[in-house]
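All protein chains but one are shown in place.
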Amino acid sequence: MPFADASASPHEEFAAAVERMAARALTVLGTAGGAVDGPAADSATALVTSRADLAAARILGADLFAPYLLAQVPLESGHEEVRAMAEAFRVFPPEALRTATAGGTIAWRDWAAAELLRRSGESTRAAAAPPPGGAPVADPGRWSEWSQRMAQLSPLALPGLDSRVHESARRGGVSLGRGVVRAMLRRDYRTAARIARWLALGQASGVDSPVDLGPVLRHIRLFGGPDARTALDLRVAELLAGAVGR
Amino acid sequence: MFTQEALRPTGGTVGTAADLSAVTSLMAEEETRISDAPLYTPQDVGVGILGLLLSPKPPKKDR
Partner (left out) sequence: MSAEVLRTAHQVASNALHWLQRSAPLGALPTGATVDLADPENPYKPLGETALAASLVLREGVAGPGDLQAARDLLAFAWQEFDGGDVLYERQLRHPMLTDPLETYAHFVRGGYRHRPLGELVGHLGALDSVGAIEMMPNRRLAVANAHRVVDPGHRSDWTALTAACWLGATPEPWMIDWMTAYHMTHTVFHVTDWGAHPAALPSAIADYLRLWLPVWIDIWQEVGQWDLVGELLIVDACLEEPVCDAQGWDRLARAQHADGLLPRDAEPVDEDPVRAFKDNEHTAVVAIVAGTVTLARELGVPAADR
């Protein structure tokens, strides 16, 4: 199916692939709240059939495994997602990405995906990398920038992962709450859903959210548009917050 | 199942600069550049004048 249009830029091509892959993960999440019994239920088409699909796996990162983590099904090296991610790490190695742009965001996202790969038994060079230093720290005085960074780190907001980022999320509830409200008022529902994931994760482990999540998530569902990546972030947040999906 | 062949890009493992840039920008997406924060709307005017003595003047332009 996906023969890349020769005139599409990598960005357009990869963005389309991420949408498809996010939609696929949503399908899995949608059935019985994320229960997965093994290789993906939808095996009519292969998970990865192109280079763009590999890029999509890298881009989604840990979210590719969200259906497993949310259903508390252990990842195994035989799982299609695991094989796809391992291959994606070979084709787009972390070192290459880190030279393309500065910042801890890419490093942390890589760490999350690599850590989950490691647990599955799949060995990659990247899996050996320890959590990077300089995690963004919750600073109430900089709640806006910090919460936007946390939005970029939303794939880390999954049960079963823990790190200095998760710690700062637990301490930064007020800043996360402000970040969500800001995004909602700017009508940036994608960012709102991503920040809400952190609040939902916190709530799931007993940390109160300064803003009531139920109405926020319902609002994003109704106003957030058709975008599959946003819907995936939203679905994860809903499941974490204990909201019952449709 | 996917085949190994389909995954090997032509010209080596690591992608072009454009590829890498696309991956990183899609990994670390920025918030929307333009805010869509709520602004004055004309239907607020009637309420404003009748409801508040100390209320702001409605702006010239309709929104």
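The first chain written gets the first letter, and so on, giving A and B; residue counts start at 1 in each chain.
Assume a residue touches a chain if its C-beta (ideal position, glycine included) is under 8 Å from a C-beta of that chain, and two chains touch if they have at least 3 such contacts.
Quick caveat: nothing in here was measured; it's all calculated off a predicted structure.
Trainee: Could you tell me which of A:Leu161, A:Val180 or A:Ala241 touches the chain that is not displayed?
Mentor: A:Val180
Trainee: Out of A:Leu47, A:Ala193 or A:Val211, which residue would touch the omitted chain in the full complex?
Mentor: The missing chain is touched by A:Val211.
Trainee: Quickly run down the residues of subunit A that touch the omitted chain.
Mentor: The list for subunit A reads 141, 143-144, 174, 177-178, 180-182, 184-186, 210-212, 215-216, 219.
Trainee: Counting contacts across the full complex, list the positions on subunit B that touch the omitted chain.
Mentor: Counting over the whole complex, subunit B touches the hidden chain at residues 35, 37-41, 44-45, 47-49, 51-61.
The rule we apply is simple: only the chains that are shown with their structure count from here on.
Trainee: Between subunit A and subunit B, what is the separation of their C-alpha centroids in Å?
Mentor: Going by mean C-alpha positions, subunit A sits 18 Å from subunit B.
Trainee: Which of the residues in subunit A come into contact with subunit B in the complex?
Mentor: Residues in contact with subunit B: 9-11, 13-15, 18, 46-51, 54-55, 58-59, 61, 84, 87, 90-93, 96-97, 99-101, 103, 105-106, 109, 148, 151-152, 183, 185-188, 190-191.
Trainee: Spell out the part of subunit B that touches subunit A in their complex, as residue ranges.
Mentor: On the subunit B side, the touching residues are 1-2, 6-7, 9, 13-32, 35-38.
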